[in-house]
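Following this message is one structure expressed as structure tokens.
As you look at this complex, bear in mind that one protein chain is not there, while each of the others sits in place.
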Amino acid sequence: MVEKNQRVSRGIIENQNMPRSWRKETKPHRFCPGCGHGIALKALGDVVDELGILDQVLYGCDIGCSLLSWDFFNFDSIQTHHGRTIPVIVGAKRARPEIVGIAYMGDGGGYAIGAQHLVNAATRGDRITAIVANNTLYAMTGGQMAPTTLPRQKTSTTPYGRDPLITGSPTLGPELVAAIASEGSYVARGTVGDYNKLKLFIKKALLNQMEGKGFSFVEVLSTCPTNWRTGAKETWGFLQGKMENYFKVGELQVSQGNRLGEEG
Amino acid sequence: MITESGGVKMAKETLAGEYQEILNNEKEMFMTGNEVVAWAALAAEADFMYGYPITPQNEIMYYWAKLAPAFGRGFLQTEDEISAGFTMLGGALVGKKTFSATAGPGNILMQESISMAEMMRLPGVWIIQQRGGPSTATVIYSQQEFRLTTTGGNGEGMRLVYSTSSHQELFESTIKAFNNAWKYRFPTFVLGDGYQAKMREPVVLFNPKLRNWEIIAAEPIAMKSGVPYLERDPVHLRNTFNIEEELYDILSGHLADFRRMKQEVVEWDEGGSEKADLLVVAHGIVGRAAISAVKTVNNQGLRVKYFRPITVRPFPGEALRKIVSEEPELKILVAESAYGQLLSVVKEELYGLANTIESYLKPGLGITAEEIEEILVRLGKKEG
Partner (left out) sequence: MLDNGLVKIIIAGEGGQGVQTIGELLAEAAYISGKKALYIPNFGVEQRGGVSIAFVQISKGEIGAPKFQKADLLVVLSQRSVERTRDYLKQGTIYLYDESNIQAPLIDDQAVGVHGYDTVAPEAFAKMVGTKEGEAITPPKQKDLTILGIPAAKVAKEQLTPRVFNIIILGALVSVSKVLEAEKIKEALERKLGEKFKLHPELRKLNFEALESGIHMGLDALTKEE
């Protein structure tokens, strides 16, 4: 485990060069030390660079820590209301299909307050890319329980640990989306603990949208040492231990039942 | 892959000409208000409607969904009104003329996106066909969404709201709403009601350009041409601010714009006796009943005027105040199908004047010309 952590840490240090699509005027960024958002957004930035789509991207971010990315990139962006990033991007994409629409949010925006939008964009097969950062809690508002909080995990609103009998089990976002998304959709779960794989998933998700195939969705397992109250070692331990054990990293097959163009 | 349906193909090939001909020939039609709105949106060059069904506005979606493909315009039925509102703003953000229509509980859900539009100055047109309230109430009629539509949301109500009273006005105000929404970039509304939505009466449909009405084009706010950073600055929009002063500065700018817009857009209708003892103030369909009543009692020799605000936000307060302040004895009657929503605005606008203000308030209930007539006769009788 320690060896793996070191490899990841080294990777970050080696990649000190910012993606070209990052906006250097707004760096250093405003995320806490050890926060996973920076890594997820680096993967996104690298992919935009590789695809050469700086002038095609419309980036939307939610309320919560994700909003701190509102001026993070050199492409156009809009920061919306909590949970409403998906519909804003869907609306833009429907109006101008040539745009590459990216909706970036946390687990609250994706699975709680904005769940209806995620579910319906997936079933409609909206050609956008939704990226949900899962750090198992609501970080910006003070570490409350999120739909993704693990069983027995302590948060500010579950001081004795999340009790699944009272508040249910963690939401499995990609599994949910894979079960309902229409044919041609792309679904994956990556982690900031495996940068190359995360970048690959995000790249495939954007290509899937650009090829007009369907909805694309990537959940990113992310870190929040501030609210987890963990040091560097425990942070990575929690991510690569409990989180990755519960939330399986990899690509998911979209349900075969959701064929397009078939009459009922 | 899904291919274009036969119906959409047919619409493009055969219906476009037919529809264009109706607009280009100033055709008088006999139709419902909901149908009028769809035609007006077409005439105003709206690009995309995002909507969620709720009575009594549903037929706006039916007609738009039928008309739009013939002109390459779009429609999306969303998962709820929250989504309808936000998808609309997404479309407006990238340069399309977008709109939605709703009522009652749907209007409540729509307020969230409207609040964001107000903060971020994203244009949009909302058609509100008022139904009974609070809650689900009736699917029929009311004027109870006046306050919600004019000043809903967690802000200052920087909105432009037209209250219409006939199909002709509905058609024309809808076109104006699209123009002014994209000109001033404040959330813009057409406040109708279930009666106007469902009733049939004649209306002359026309192509605004053939009457030399300017049609304001929608411009992209984000996703303009050019590579961001390399050829232009990237557009970064937000509605969250860190400090009070930062927000205050932005709002001060918006409020100044709103006051400027007011001078250019306020509309009202006034008439009746030259010199009057009584003034009826009513908006929308009740305004229409009031005008009928005033005409009848004028013929009976009563000295009565009417004042019908067409923009109910911003409100034509100066015009109203001018009429009232010129006649200190003038008694005022406010009539509305709500419990004092218009009345409170009238009182605010006339603050400090000593004129008596009477009211006829019927929340959620239609008001007939006969009812207003009866009150005018009673109030209008000179003592002794």
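A and B label the chains in the order they appear, each numbered from 1.
Note that a residue touches a chain if its C-beta (ideal position, glycine included) is under 8 Å from a C-beta of that chain, and two chains touch if they have at least 3 such contacts.
Everything numeric here is computed off the predicted structure, so don't read it as measured data.
Visitor: The chain left out here touches which displayed chains?
Guide: B
Visitor: Touch as defined at the start, partner being the missing chain; which of B:W182, B:Y195 or B:Y360 qualifies?
Guide: Checking each option in B:W182, B:Y195 or B:Y360, the one touching the absent chain turns out to be B:Y195.
Visitor: Pick out the residues on chain B that sit against the missing chain.
Guide: 30, 55-56, 58, 139-141, 194-195, 198-202, 285-286, 288-289, 291-293, 365-371
The working rule: only the chains that are shown with their structure count from here on.
Visitor: Suppose each chain is reduced to the average of its Cα coordinates; what separation in Å results between chain A and chain B?
Guide: 39
Visitor: Per the contact definition, I'd like the list of chain A residues that touch chain B in the complex.
Guide: Contacts found on chain A: 23, 54-55, 58, 60, 63, 67, 70-71, 73-81, 84, 87-96, 99, 116-117, 119-120, 260-261.
Visitor: Okay, in this complex, where on chain B does chain A touch?
Guide: For this pair, the touching residues of chain B are 1-2, 47-48, 50, 74, 76, 78-80, 82-83, 85-91, 93-96, 98, 112-113, 116, 120, 222-223, 226-230, 234-240.
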